[in-house]
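Pasting a structure here, questions to come.
Only one protein chain is missing from this complex, and each of the others stays in its spot.
Order of writing sets the labels: A, B and C. Residues in every chain begin at 1.
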Amino acid sequence: MREELVAVFGDPDSAAHALRALREDRVTTARVLSSAPFPAVHETGRPGPWRALGWIALVGGLTGLSCAMALEVATSRSMDLIVGGKPIVSWTAFGVVMFELTMLFAGLSNFTALVILSAFTRRSVSRRARREVTTDRLVVVVPLEGCSADREAAIRRLLSGAVEVRP
Amino acid sequence: MRARSRTKVMLALAAAAIVGGLAVARGRSEAQTPSPAPTSAGVGTVGDVPFDHTIHAGKYGIPCLDCHAFADKSPVAGLPSGRKCMGCHKFVAKEKPAVQTLAAHVEAGEPLRWQRVFSVPDFVYFSHRMHVRANVACAECHGDVAAMKTVVQQRAFTMGRCMGCHKERNATHDCLGCHK
Amino acid sequence: MKTGRRGFLGAAVGTMGAGLVAGCSKRLPRYLIPHVIPPDDAVPGIARHYRTICRECPASCGVTARVREGRVVKLEGNPDHPLSQGALCPRGQATIEGLYSPDRLGTPLTTTGKIGWDAAEGALAAGIKRALDAQKLVVVLTRPELGSVGALFRTWLTALGQQPSQVVTFDAMDRPWLREGARLAFGANANPVPDIAAAKLLLSIGDDLVEEGAVVEQARALADLRAAGGRFVYIGPRLSLTAAAADEWLSVEPGTELLLVLGLARRVLELVGPDAPEGLAVATLRARLAPYDATTVAARTKIGAATLERLARDFLRTRPSLCLGPGRAVAGNNAPALAEAIYVLNAVAGNLQRTLRFLPRPQGAWAGPSMELAELTRRAAAGEVGALIVHHANPHGYGPLFAKLAAALEKVPFVAAFNNQLDETGRHAHLLLPDHHFLETWSDATVRDGVTGIQQAAMIPLLDTRAAADELLVAARSLGKATGLPDGAFGDSVRASFDVKEVERGGKFSEATAASGTLADGALAGAVAALDLAGPADGLPLVVASTLRQLDGLPPTSALLQEMPDPLTSISWGGWVELHPTTASALGVVEGDVISLEGTAGRTELPAHVTIGLREGVVAVPVGYAIPLLDGSPPALGFMTRVRAHRTGAKVAPPHVPGGQSQHGAELSREVTPSRRLPMAPKLPSMNPPVEHPLHRWGLAIDLDRCNGCGACVAACYVENNIPIVGPEEVAKGRDMSWLTIQSFIKDGGDGAAEVSFLPLGCQQCENAPCETVCPTFATYHTKEGLNAQVYSRCVGTRYCENNCPYHVRRFNFFDPKHGPRDSLGLNPDVTVRGRGVTEKCTFCVQRIRGGEEKAKVEGRPVRDGEIVSACAQTCPAHAIVFGDLKDPTSQVSRMAKDQRAYRLLEELNTKPGVVYLARQREKKEGT
Partner (left out) sequence: MIDTPAAAAANPISQIERDTLATMTRTSWRYWLGLGAAASLVALGGWAWSTMLRQGLGVTGLNSPVMWGSLITTFVFFIGVSHSGTLVSAILFFTRSPLRAAVGRSAEKMTLVAILTAGLYPVIHIGRSWLFFFVLPYPNQRGIWPNFRSPLTWDVFAICSYVTVSALFVYMGMLPDLALLARRIGGWRRPLYRLLSLGFSGTDGEWCLLERAYPIFAGIVIPLAISVHSVVSWDFAMTIMPGWHSAIFAPYFVAGAIFSGIAMAILLLSALRRGYRLGRYIKEAHFDLLAKLMLAMSLVMTFVYATEFFMAFYRGDSTEAELFRWRATGAYAPIFWLVVLCNSVVPLVCFWKRARHSLRVLVVVSVVVTIGMWFERFLFIVTTLAHNFDPFAWRIYKPTLRELAVCLGGFGWFVMLFLLLIKIFPSMSVAEIMEGEHASHGEAPHA
């Protein structure tokens, strides 16, 4: 098993305290797990590729737009039937479906991105730690690769607010 | 790990659902145009006069229009009358038992019942006349009948097939050309 | 003949499979069955046409029967026949239903039940033999047979040793008073025939030209007259179709028409003064007309003296004028006198030989003296008649009207009836022999001197029926009394009397040789009967309204004719009684109240229809539904009587086609007057590129000035396009499927005279069709030839198109379609039968367009103008509808589209319809 400290906290605030303390002690590798978006989850400097999401949604939207255009123009051309005296390719009419598909694709890509990316990010925290978190318990994980015993002790002290701390 | 595999599962399921849905839809639309099942019951009368295209059209190379005489003047191609059959068989192969039964039928004035192989749904108005006039070879739709002992429909008459050919030859693709 | 028929039968059966492939079967047949011996030049899938005549009414117009795979699928007017000139009335269009009716008799019947033909022939011969042995009369009671069949009856009777005069003609819709009037006016053997189109002013005394007699010819003549600037005045109590077509509708106190005419005659005679037509016994006439001075007449008839004066002056000034009548609507028991007076008026105005020509009485073996119904009644009652052959006559069907005759016929020991279906008289017959339908057998009809139409067997008899004529011949032969009778089949002898050319044209048509006639000295000598209306004195005068749907005077049996709404009231299915609003309020009646009518003859109950198209204080009932009220003196329909009317308290919704009969300011059916022209068509901008029509732009032009609303177009459309029949309940719900509706709008044209304007409304085939854009599946779109296409197999039934059609001409199949009797074999194989849940509408008869185009293509030439016509345009008796190519500037339709009366419906919506209407002309002042 990996070398890490798993501290379990009973309430969000003590977890937040501990994390702040760790940061002051220049422990930057700590991670926190919580079942609700307490402020504590923002005490670890917002890890993860979340900035990508906006771009992904944008690209998805544009894809949808072009798909709609292609579909409408191509099929209308292939049917080549006049209705109500309107031109075969009448953009005003096509606009609606373009908009809908843009939105649809943007949404889908955004969601898919979320699912896949979070699947990756959560792997940086050990499964053991992930099992610990429940509604009324927050978990702080501090990896201990190559740090001395007294350093570890120091960290344990910083985590003193925890209900329990497991190696 | 497990999370990711679950994701995959989910996506796979979704894909399957979509594909399946389309498949069903397609099936329904096919069902709408009854594509005639290739019939093994030979083309011929109630059964006792077996007719063989390989001999007539194949071996002796009799042109289609000789027997299907209306193909160039009517929407329906038509079938040879008993008298027409006898026109040749009075002299040709009259010793063959099948031909003798045929003769008997015609003598008794019993019409031959021919098995239907090709058909289009009742909302489609196909005109042999216009297609023959446009020099569409019979085989293009009916297949190489001359080589078939029993005529079977190899490809269903789907609308896509009609449209394909019409676009190719840049014939009308006005719906009212076939649907009236 | 027989073998020929079998061969033909082969054709009928043989190519059925093929026919159905191209046709309207729900399940495709598994086998294809070719002929053993194919008929010459019969090509499956290609229609053949046979010229024959229509026997739905005595007019006997010429028709062309379209035959597919041995089945007659449609009748169309024979363009070469002088009467029809290509047109046909709704009744004729509906014939197909009778032909394929499931009620047709397939086997001979006796009182005990079905028997075989041999037995039947034996029974017929035996019955006749008994009569002959008992030294009693053998009498033939037949519908009018103006040709070979009529002749055969006479020779047959002679051969049996009977008098040829024992052929009695039964025609409930006959108007004997016209003959009687002619006899009184011009003497026994004059045969006056009006030439309507030649007149500049036509004055109709209740003569419903569009609804009685040879309607096709008369309707055309009427339209021609008005188109040529002539003026048409109708005088009668009811605003009939004919009155609606008139420039002026007047009505007088019911029953005083005679006074009016005499008054007119007197005034005209005064006005004409010295230059009276020569050969006119002016002095005597003056004397005889003396009593009818303007004041008395005006007072009695309640028509203004001024109007009377105006009519008289017009009648003289705008010569040649013509006065016609009386029609059924005004025929009281003084009808013969009225007819006489009308002839006199014409004579006085100098119309003889100009608009009132004289023709020789039609000659022919069938003509000649024959027993009157009255005499038959007397002799039958006296038991002198031993055997009666009834040939398509149904006196028992007319209730009290022919009660005496019917009762007398009961006394005849042997009655054999030839008919297609089992009718009332058939039920009383001892032997009922199923005759061929007239489309299955040979005969001919001479409608007037020089016009003889041939009746061909257009198809093989569907059922095991036999030609009446042949059966009579068989009977005669078996009795050994066949001297002078044709040997062999009767049909052959008929056929032999026409050469090939004549058969192709449909008969012998030659110019009539003119005959002469002058006013008899005895004219007006007879005492003028003061009119007394039969029936209860406190009752209201009953107007028996002729309608095209009931040409035989009986309630229509044809599903199509019943579903097709009456053009004036837009009521379909069943009868009604018309009341003027004031009369209605006097009776405390509103629309839909069931009213009980009691006459001397009997009583009946009908729903009320309140309309201003009727004179105050009278009630009008369609002829078929008036039957129970009419008593039999003298034996002809439509004798004006009085009836008591009161409401029963019951209430029904008469199955209306929607019919708000006011335009509410929406100018759909427009009118022009010399003073008021149509406004210029608005020039509307469009964001869209103009629609290209490379080859054709099919269009329709409807001249509302010629249209008389007869509805022939509607019937033709039903038959041509396999339009479903939905039945009364559905019609009442507003689900009639008719692709073409005759919308009738009625308004008060000032001084109490109502005006009707018709609007035959089908799909407008718009260039910017609102219905097309909204269809999600492209089931409807605009073709390169300007058609608004409807692809049934692609329609999912959103009905969005119907919502967005401002003309509401699209129809939706709410249930699985039914087509009445035609469902079996009578459907048009060139048109898809639409299924449930599908939208349908007028296609401009695309199947006919395609047919024409293919024909032209095969013959390697462009399509000619007039070669392709929609069913409605083809059949229109008044030639009001014209179909053609709007792109071809020389075509008639484009010429009409440029007319200054031309307009399109709801132009402001910029739908650019392909249907052009020509506005109705009103207020043509006298002498224009």
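FYI, a contact is a pair of C-beta atoms (placed from the backbone, for glycine too) under 8 Å apart; a residue touches a chain by one contact, two chains touch by 3 or more.
Everything quoted here is computed from the prediction, not taken from an experiment.
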Among C:Val474, C:Ala753 or C:Val774, the residue in touch with the chain that has been omitted: C:Val774
Of C:Leu32, C:Ile53, C:Val672 or C:Cys795, the one touching the omitted chain in the full complex: C:Cys795
Residue in contact with the excluded chain [from C:Thr318, C:Asn813 or C:Gln921]: C:Asn813
Touch criterion as defined above, residue of C:Arg286, C:Arg317, C:Lys651 or C:Arg836 at the omitted chain: C:Arg836
Touching residues on subunit A - with respect to the absent chain: 11-13, 16, 20, 31-39, 41-42, 44, 46-51, 53-54, 57, 71-72, 75-76, 78-79, 81, 83-84, 86, 90, 93-94, 96-97, 99-101, 103-104, 106-108, 110-111, 113-115, 117-119, 121-122, 124-125, 130, 133-136
Residues in subunit C touching the chain absent from view: 570, 658-666, 668, 730, 733-736, 741, 743, 745, 759, 761, 770, 773-778, 794-800, 802-804, 806-808, 810-816, 835-839, 906, 909
Residues in subunit B touching the chain absent from view: 2-4, 6-7, 9-10, 22, 25-26, 28-30, 32-33, 158-160, 163-164
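Here is the rule we use: only the chains that are shown with their structure count from here on.
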Chain pair whose interface holds the most contacting C-beta pairs: B-C
Mean-CA-position distance for subunit C and subunit A (Å): 83
Centre-of-Cα separation between subunit C and subunit B, whole angstrom: 47
Centroid spacing, where centroids are CA-atom means, of subunit A and subunit B in whole angstrom: 60
Interface hub residues of subunit A, defined as touching at least two other chains: 81
Interface hub residues of subunit C, defined as touching at least two other chains: 778, 781
Interfacial residue positions of subunit B with respect to subunit C in the complex: 34, 70, 73-76, 78-84, 106, 109-116, 119-125, 127, 129-130, 133, 174-177, 179-180
Complex interface listing, subunit C residues touching subunit A: 686, 688-689, 691, 767-773, 775, 778, 780-782, 912
Touch list for subunit A against partner subunit C, complex: 79, 81-87
